[in-house]
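Missing here: one protein chain of the complex. Every other protein chain is in place.
Entry: chain A
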């Protein structure tokens, strides 16, 4: 195991234990609730923060709480050493708001709204939204079933060389 791996592991553990309360620190394998994870500065202003927590969470109640292992999964997927396949896989799951395995019109609309922000003056008009979604589906839906599945998504991603460097979170 390389030294930088240990350095990253220790800094991740340090940041994670800062989120625990004093009593929780002694419990093994405890799960930090989503609200506290979202106080991390790296996630606080990210419009996809809730989706990120839900995707990496292994909790049975689907509440988005993360154990330390889930937190490590999150960091490794967003790190420098994750391959394009892993990043595109997790990006797909983050953008799939209804968790049905494809990106349909509802998912795409929510995605564009997250990208352009919550305020009214940065939202697209419904007309523009409809045109945008039609164009996206036309460009990326190869088998013409009205949704973008994982392979089609990965095909679009592979054409953008900037994706790997922008899908990165550094602690």
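Keep in mind that, in the parts below, a contact is a pair of C-beta atoms (placed from the backbone, for glycine too) under 8 Å apart; a residue touches a chain by one contact, two chains touch by 3 or more; residues count from 1.
Rule of thumb we're sticking to: contacts and distances are computed from a predicted model.
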Have a look at "Transmembrane channel-like protein", "Exosome complex component RRP41", "ER membrane protein complex subunit 4" or "G-patch domain-containing protein" and point out the UniProt protein name belonging to the hidden chain. "Transmembrane channel-like protein"
One chain is left out of this view; which of A:34, A:53, A:66 or A:111 touches it in the full complex? A:111
Under the stated touch rule, tell me which residues of chain A contact the chain that is not displayed. 2-5, 7, 41-42, 44-48, 58, 60, 69, 72-73, 76-78, 81-83, 85-86, 89-93, 95-96, 99-102, 104-105, 108, 111-112, 115-117, 122-124, 128, 131-132, 135-136, 139-140, 142-147, 149-151, 153, 156-163, 165-170
